[in-house]
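One chain of protein is taken out of this complex; the other chains stay put.
Let's look at chain A:
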Amino acid sequence: MDVYEALFPAASLSSCCDYNPYHCHPLFCFSTGINLSECFHLLQLQYKTLKVIGAEFGTSVLSYFIFLKWLLTFNIFSFLINFGFLTIPQFLAAEPNNLSFTGLELLTGAGYFQQTVLYYGFYTNATISKIKNGPSYNMQLAYIFTVGLYFVICFLILLFSMAKSFCRNFINPQAHSGNASKLLCTWDFNITNEKAVKLKQKNLSTQIKVQSTGGTKSLLVKALSFVLFFFLFKLFVKGHRNDLESQAAMLVLPVVTSLLNAFIPFFYSWLGRLERFHTPGQHIYVTIARNIILKISIVGILCYYWLNVVAVSESQCWETLVGQDIYRLIVVDFLFCLLGSFFGEFLRRIIGTTVCVNLGLPEFDIGRNVLDLIYAQTLTWIGILFSPLMPGIQIISFSIVFCVKKVSLMKNCQPPRKVWRTAQMTTSFMFLLFFPSFLGVLSVIGVTVWRLKPSEECGPFRGLSSMYAAVSEWIEILENYTASKWVVWIYHNLITSELFFFILSTSILIIAYLYWQIIEGRKIMIKHLHKQIINGGKDKMFLLEKLRTLQMAKQTPSAPGGQGQQVSLIV
């Protein structure tokens, strides 16, 4: 390969679309509706911000901001789909809103907002047509197909991002302890701040000096965690009995949830310090795992409550109630995030520099912040079915969080002392987003669409036995038209047919097994080739020795008649 061809690849040095899958998505340019040059200017600003963060704090903290930016782009995409296909047609058939607007609605989501396009209950079940005998828009089908297609697209995007990330970053996790790569491959050339460089050098020398110690983990902590979740469950079951009454009581559930989310992780960190771990890395992983379990249980309990208690209660429009609950959870969680930034970073810096100087500046807690983002995104995904404009609220929330966290980071925090294996952590974040978060949401939505009875008086599915019944009824109507017989055939033989899914699953399992066996075979091949290289090296040394001895023998005066000896060596 010509060196100059290698040095000047076809793409330019711009930031827009590059190796890193989390960098600005091309959709971002078109989706905000502003022209390309303004868009480019905004991207340049973001690029500069990211560069400054990476320069001062390194790639590990930068990965959090890149993840946040990726989620923001994702939400913009979600918002546009829902807005375009559901809200705009609904505006054409909107009923007038007789409620008055007080400021409290921004916090509680109830009141004036109840009769707006924000919630499921406002959407009509009719077929909208403005022009007589013109094209009509079936809101029922539009709702279920938009939401369905959106989740399918999300699934594919997440699956491919995760697979690409795995492919690049998770090669050989069981490799050697990695001292060599730690020394030669992990110096962060991004860092351009003198203090950060000195700190990193000090960390590296400390790491090399420190020996690891052994330790044990106690089962007591596991038991304590289970007790905690039981207690949580009881609290929720008790707490929501009175949330249908006054506006202030509506906020009890979200505030309690956010308080639990905020304070229990501190409890876990404190517990983690009491226990002894083999390596500092294990401490981080265990703390993050506990936080994940906490968040999964909170979301699980909330979903159980919504689907089994609210949905079967006799309230008028349960989907709107669930939507409002999610709205309040998201808003209060956002406020707590800002408060957390204020107390956790700003006040901690004040304390660390004036009152208690040996504490020092706070560090940016990457794991916890990323889990908060994943939790917020999970709530948004659950909320899309009950409130199509939820991604819009999340866009505003994420944008403000980005700015606040950036400012707080620059002013209050110091670069991280621990070494983060950034590529593996980034892949783990994507995996966490996909596996418990997205698949959990899919199961909740699945149960809602297939099993629950929609409310009688509101929403696009009023009067049906389940939301999915809209599709079955549509297929029955299509059976009467010969032109669409193929759609009916696909529906009956591929989508609702168990045999088809059985065959599909079996083939996928067989293919996965074959690929797994190929990988095992290749691992054995790698071992053989490794041995071959070592043996090749030994052969080379042996031949060089032989050459040296023969050359020395040739140089020293040999016995008469010894000239003319031809030495041929096969190399």
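Quick note on the criterion: a residue touches a chain if its C-beta (ideal position, glycine included) is under 8 Å from a C-beta of that chain, and two chains touch if they have at least 3 such contacts; residues count from 1.
Keep in mind that, in the parts below, contacts and distances are computed from a predicted model.
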**Q.** Which of "Calcium and integrin binding family member 3", "MADS-box domain-containing protein", "Leptin" or "Response regulatory domain-containing protein" matches, in UniProt, the chain that is not displayed
**A.** "Calcium and integrin binding family member 3"
Q | Full-complex contact with the absent chain, from A:80, A:128, A:141 or A:197 | A | A:197
Q) Considering the whole complex, which of A:41, A:130, A:418 or A:530 touches the chain not shown? A) A:530
Q | Contacts of chain A with the absent chain, listed as residue ranges | A | 6-9, 11-13, 18-20, 51, 54-55, 59, 168-172, 175-181, 183-194, 197-198, 201-202, 204-205, 208-209, 421-424, 530, 533-534, 536-538, 540-541
